[in-house]
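Submitted below is the structure of interest, expressed as structure tokens.
With one protein chain withheld, the remaining protein chains of the complex are depicted in position.
The first chain written gets the first letter, and so on, giving A and B; residue counts start at 1 in each chain.
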Amino acid sequence: MKPVFFFSESIAVRLQTGPDIGNITPEISQCVRASKIGIGSLCATMIGSTGSLTTIEFEPGVVEDLKQAITRLASPDLEYEHEKAWHDGNGHSHVQAALLGPSIALPIRDGQLKLGTWQQVVAINHDNQPRTRTIEVTITGTLR
Amino acid sequence: MKPVFFFSESIAVRLQTGPDIGNITPEISQCVRASKIGIGSLCATMIGSTGSLTTIEFEPGVVEDLKQAITRLASPDLEYEHEKAWHDGNGHSHVQAALLGPSIALPIRDGQLKLGTWQQVVAINHDNQPRTRTIEVTITGTLR
Partner (left out) sequence: MKPVFFFSESIAVRLQTGPDIGNITPEISQCVRASKIGIGSLCATMIGSTGSLTTIEFEPGVVEDLKQAITRLASPDLEYEHEKAWHDGNGHSHVQAALLGPSIALPIRDGQLKLGTWQQVVAINHDNQPRTRTIEVTITGTLR
């Protein structure tokens, strides 16, 4: 068996007022190339409690449909206890992000991120203002 | 400390028109046995943007209840922007899969998957047609 190595990197992505959805597959793939890891696992985590990570087919229709579904999960039009204490207008953002979750795990095979043909990794900003979101990437596996 | 090894495998599971939910615990457990890893972590990822992974008590009642809840999250009866461009009838499938998420991480202890007594790993097909879904499994840990 070959020894296991790992690689860590930090990605920053500028997103607009939430829900905004950005394709971070190019940045994640660049991490995989830089890691020189051939087979293994990649964990990515959104830093901050008003952002989330998932995968979608990144085309304008799905992006818009997902934004609407996220807004249905926790609409800014509802009352939030967070608002009563903090008055920062992002009670819905916290709830949306918690439901989607901060992290994903993705396979690396043949030195590349293995995803479906129409599957991309996306970062979501749920906050009520534009944010530069940070995603921490950790890759574990054997060198190619 | 013992050296860390890892193991990767690909699982295929046939699922019906979504939301369909299949128990993949036997296949995942077989990967754990084949890996010879005693303590560690298993990451599983659904390949494709209309599938997802989670854990449930796999009994017919919960399976039906979860299908209904998934349909409430993004009903096929709503209008989807994805449809207007692509006309493939699965706008709801993309949204459902993105909300549930493509990946899970599970512990391996004593050479076995550690889950609750009534907790099974399930693959969900959200697509509007039967699909053979692929799940990539990566296990990292020390040999037993």
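To be clear about the criterion, a residue touches a chain if its C-beta (ideal position, glycine included) is under 8 Å from a C-beta of that chain, and two chains touch if they have at least 3 such contacts.
All figures in this text were calculated on a predicted structure; none of them were measured in a lab.
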Point to revise | Hidden-chain contact residue, picked from the options A:I56, A:A74, A:I108 or A:V121 | key: A:A74
Exercise for review: In the full complex, which bits of chain A touch the chain not displayed? Write them out.
Suggested key: 3-6, 8, 43-45, 47-49, 73-74, 80-86, 91, 94-95, 97-99, 101-105, 136-138, 140
Revision key, fill the gap. Logged for chain B, residues touching the omitted partner chain are 1, 3-4, 39-41, 43, 54-57, 59-62, 64-66, 69-70, 73, 99-101, 104-109, 114-116, 118-120, 122, 140-142
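Everything that follows uses one rule, which is that only the chains that are shown with their structure count from here on.
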Check your understanding: In whole angstrom, what separates the CA-based centres of chain A and chain B?
Key -> 18
